[in-house]
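Of the protein chains in this complex, all but one are displayed in their positions.
Naming follows writing order (A, B and C), and every chain is counted from residue 1.
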Amino acid sequence: MSQEQHHINYVKIWAILVVLLVVSVVGPFFGVKWITLITAFGVAVVKARLVVQNFMHLRIEKRIIKWALGTTLVLMLLFFAGTAPDVMEHHGVNWTNDAALAAVERGVEEGHGEVADDGHEAVGESDDGHEAAGRRAVEHEEAATAGQEFDAKAAFNTTCSVCHGTAGDGKGPGAVALDPKPANFTDSAFWETRTDEEIFKAIKEGGAAVGRSPLMVAWGATYSDDQIHALVAYLKTFRKK
Amino acid sequence: MSQAVADVQHTQEHHGPQGILKYLWSTDHKVIAMQYMFTGMFMALIGGFMAYVFRMQLAFPGVSVPGFGVVSPGEYNSLITNHGSIMIFWVAMPVLIAAFGNFLIPLMIGADDMVFPRINRLSFQVFFLSVLVILTSLFVKGGGFGGAWTAYPPLSASGAYNLTKLGSSLWLIGVALEFVAFLLGGINFIVTLMNARAPGMRAYDIPILPWFIVLASMLFMLSVGPLIAGAVMLLFDQLLGTGFYDPARGGDPLLWQHLFWFFGHPEVYVVLLPAMGIVVEIITTFSRKKLFGYKIVLYTAVATAVLSFFVWAHHQFIAGIDPRMANIFTVTTLLISVPIAELCFVLIATLYGGSIRLTTPMLWALAFLAEFLIGGVTGIFLGASGADVFFHDTYFVLAHFHYTFFPIAIIGTFAAFTYWFPKMFGKMLNETLGKIHFWGTIIPFNFIFIPLFILGLHGQHRRIYDYNHFPELATPALQHLRIVATVALIVMLFFQLVFFFNVIRSWISGEKAPRNPWKANTLEWTTESPPPHGNWPADRMPVVYRGPYEYSVPGREDDYWPQNSPT
Amino acid sequence: MIHGLIQEASSYAGSIDGLILLIFVLVGFWFLLAEFFLFGLVFRFRARDGRKAQYLTGKEKHIKRWITIPHALVLLCDVVIVVASIKVWYEVKMDLPDADYEVRVIGQQWAWTFQQPGADGELDTPDDIVTVDELHVEEGKTYHFKLESKDVLHSFSVPVFRLKQDAVPGRTITGWFRPTKAGTFDIQCAEICGIGHGVMAARIFVEDAEAHAAWVTEHTPQSS
Partner (left out) sequence: MKPIATTRSATGIPTGRLAVWWVLASEVVIFGGLLGSYVMHRLGHPEWGAAAAHTNTWIGAFNTFVLLTSSLTAVLAHQAAERGDGKKAAKLLMFTMLGALIFVSVKSFEWTMEIREGFTITANGFWSFYYTAAGLHAAHVIAGAVIMGFIAHDAWRGRELQRVELIGIYWHFVDVVWIFLFPLLYIAK
């Protein structure tokens, strides 16, 4: 092996690689898509092949190694082929990926470019995006609210009543298994121990955020702040004097 | 003889530390094998305890389980999640691949150690770290991860959904560390088998077990890569708030399912192949027969390994993948039944014309075949997309894969453990106790899982901590089946005491084992029991003259013919 | 075989059960055969004094055919199962017969929301009926469901219909069913969805035309 590899002029290979690098950088300046594709990815394949064959000496390596490495590449193609129909495509037989379609439609305006001074704010803005894309999923609520006020009662009945009960008494069908039990909004003792802010936070960020049961999940992704305020107001109507 | 002893002392002087450190910091493949074995068995006890707790909850909902207390829904999810993860990643893999692979590969191919003893030690240390991480994850604030061993996002990606922010991240880190440990170990196995074989040992003279363990290591190595990348992405989703699997931010939850099952299905064969290899060794030895078609076995195993990469999406038929893809994956999934059936046929055919001795290891090996067949044939129902619409995520699935994993991880391990115990510890196990333990495990095993098949046919789905919320499933008849399964489980766990008693008793006061108690051919039986450091004296390393399964060769006095015997 | 254990209440439940029966017969045959040979050979060739095992390499033609012929037959059975399975798959998951009604099914932690047309028969109008954990459908009518999820994966499963489909957040997945038997049945969530997965139960009420019409009239919200 050492005999053969001495025939390789490494500096020459390196020079070719640098020239190819220049080609791949220059390619996009033509502004023609297929030229860019060739200069970017075609050249990358050629460069990789030069490195693998000459620097890694694969061309004088035993055949079994070529087989092993070839197998890994075939497997990656296989993975791509099996996964792309679901992940790359946004619709197929009897399904559509609404969130992805909405993201493509929105384009880049919301998807990036927001100048965030710190990471925290960026996260916050992404959450807004979350809500936008989730919109289709909560279309029925949108339908109910289209052009009119947010219907807190309807929202309560679809979202909260599972556990808290339509009467707000904490005896919904989902309450059976829960421990601690869901809050009973008819109980005036409940209202004496909570502030509105606390309830707002519990709805938006979940029970754990205010030191209550983690079984109360966060709804900040589904409802806007105004809607949550409306929900808090609706909850108060359950209170028995 | 004195020369041999001198050699042993000679090699010991050059290797590693002495005293207790010899066992904690050793690079000897046999010590590392024991470390993996005992860690794996310890984890099996934890996994078994978890099974006991949630089976009690299912049979007697709301009861205060002795030794645990009342099981809350969150705890229940955490128990089933970690039972699955532990039994696959911390029991089946370390025991079947790492422990037996480490112990047997160098011995069976006539080498003195693994080719990279220090990487081998590092592999165990990383694995041990992963054990600590996964055990820690059970006790952190919020409890252990409860999103099932498949860890589908978005549930696993966000603390707001799974309520176990810390537990799910630790679980993921633990699994990732375990992968790293097995990548290190796997490279060692593969290179050892490829390069370090005894002089004279050609590719087709290697016993089937080392072949299969190495094939499994390759399968693991080639399938786990995308999942490692996926795990990094999931970890970023959990900790940094990226959106790789969040549909609202351009990600896709289905991507994880593909990444997971691209690994997850080959993983089944990663643990199946070593168990099959163990059965091959035991069946040939105790039926005194040459393996029926060595090359058929090898090639069908390779075919299975290759095909196993083409079937992954059968776990996702109804998970929202494009229904057209389901057709392709149905075809490939059913195709894989051909090589697996062939392997079973060949093993059964090996019995033909034999002289079968029903020792404890042989009973375990035959039980593997008998029980694995049930797991195999029930898989056809699940691979057929049309039927999977009903069966997906029911107890039928659960019973099916326990009928594959239990024979693999438990029966296969007991088969190997009882077969190689004399070589590992230099003592013979008690046969009577061994057989009591065998029947005390096999009979309850069927009583656990056959009721679960029936429950699955009733449409009972998985991962529910109390079926009283579902009127169709809350009937007394179904509850009786659940109780039968739970009682059988407790009986089975109880009989494991017999095993531990047998092992400890034999270890302390058992009959001393000769070099080759079973009159087997492979190289590990040509050295002392237990083998010294370096396995053979350095100047008398074995040389191989023939294949591993030359039993009952006509014209020979003995019915076995060791691989290293020149005549 | 299965309908003895769990009712068939949808138009395609029979097809799925037929497929399961076909597989049961085919694999049952192979299973019994293999176990018979396994136990038979162990008994027949148990060790006896003075008898030595035979030396067979697996290359002998008269023995090898005991492997190759079953091998080919297994493949044949696989082909039969594949064809039958794909046929059922087309019926259940790929072909959508024309719908009489549409219903939107939304999973969330840990409840099912069903939105169906009110008296006007159109979805997404103000008179839609929204119910939680209760789905009222009419016997003998074809329903299309549009399955969505608000948060994590769920799976909409009606065992008596042999219907199961995962709900994936961000996606709308369409499917269909046609109830054929009146009664009240379980809807289960069949994909782990968090701590309340075990309580995510709902009921489906299959009603005859008259009862269903009455229910729709009663529950259609009065537009103000």
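One rule holds for everything that comes next: contacts are C-beta pairs under 8 Å (C-beta built on N, C-alpha and C of every residue); 3 or more make two chains touch, one makes a residue touch a chain.
This is a predicted model, so every value here is computed, not measured.
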>> Checking the contacts here: which visible chains does the omitted one touch?
In response: A, B
> Considering the whole complex, which of B:122, B:187 or B:433 touches the chain not shown?
Replying inline: B:187
> Any idea which of B:39, B:57, B:81 or B:242 touches the chain not displayed?
Replying inline: B:242
> In the full complex, which of B:58, B:111 or B:336 touches the chain missing from this view?
Replying inline: B:111
> Of B:34, B:208, B:224 or B:442, which sits in contact with the chain we cannot see?
Replying inline: B:224
>> Give me the subunit A residues in contact with the hidden chain, please.
In response: 2, 5-6, 10-11, 13-14, 17-18, 21, 24-25, 27-28, 36, 39-41, 43-44, 47-48, 51-52, 54-57, 61-62, 64-65, 68-69, 71-73, 75-76, 79-80, 83-84, 87-90, 100, 103-104, 106-108, 111-117, 119, 122-123, 126
> Taking the full complex into account, what residues of subunit B touch the chain not shown?
Replying inline: 14-15, 106, 111-117, 183, 186-188, 190-192, 194-197, 201, 221-230, 232-233, 236, 240-244, 249-252, 255, 259, 262, 534, 538, 541
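Rule of thumb we're sticking to: only the chains that are shown with their structure count from here on.
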> So which chain ends up closest to the centre of the protein, judged by Cα positions averaged per chain?
Replying inline: B
> Roughly how far is subunit A from subunit C, going centre to centre by Cα mean, in whole Å?
Replying inline: 30
>> For subunit A versus subunit B, what separation do you get between their C-alpha means, in angstrom?
In response: 35
> On subunit C, where are the residues touching two or more other chains?
Replying inline: 93-94, 109, 151, 169-171, 173, 194-196, 198-199, 201
>> Which positions in subunit A are in touch with at least two other chains?
In response: 93-95, 97, 99-100, 133-134, 176-177, 214-215, 217, 221
> Can you list the residues on subunit C that touch subunit B in the complex?
Replying inline: 2, 5-6, 15-16, 19-20, 23-24, 26-28, 30-31, 34-35, 37-39, 41-42, 45-48, 51-59, 63-64, 66-67, 70-71, 74-75, 78, 81-82, 84-89, 92-94, 109, 151-153, 155, 157, 159-160, 162-171, 173, 185-186, 188, 190-199, 201, 203
> If you look only at subunit B, which of its residues touch subunit C in the complex?
Replying inline: 73-74, 76-77, 146-148, 152, 154-155, 161-163, 247-248, 252-254, 287-294, 296, 318-320, 323-324, 326-327, 330-331, 334-335, 337-338, 341-342, 344-346, 348-349, 351-358, 366, 369-370, 373-374, 377-378, 380-381, 384-387, 389-390, 392-394, 454, 457-459, 461-466, 469-473, 551-554, 559
> Where on subunit A is subunit B touching in the complex?
Replying inline: 71-72, 75-76, 78-79, 82-83, 85-87, 89, 92-95, 97, 99-100, 103, 111, 123, 126, 129-134, 176-177, 179, 205-206, 208, 214-215, 217-218, 221
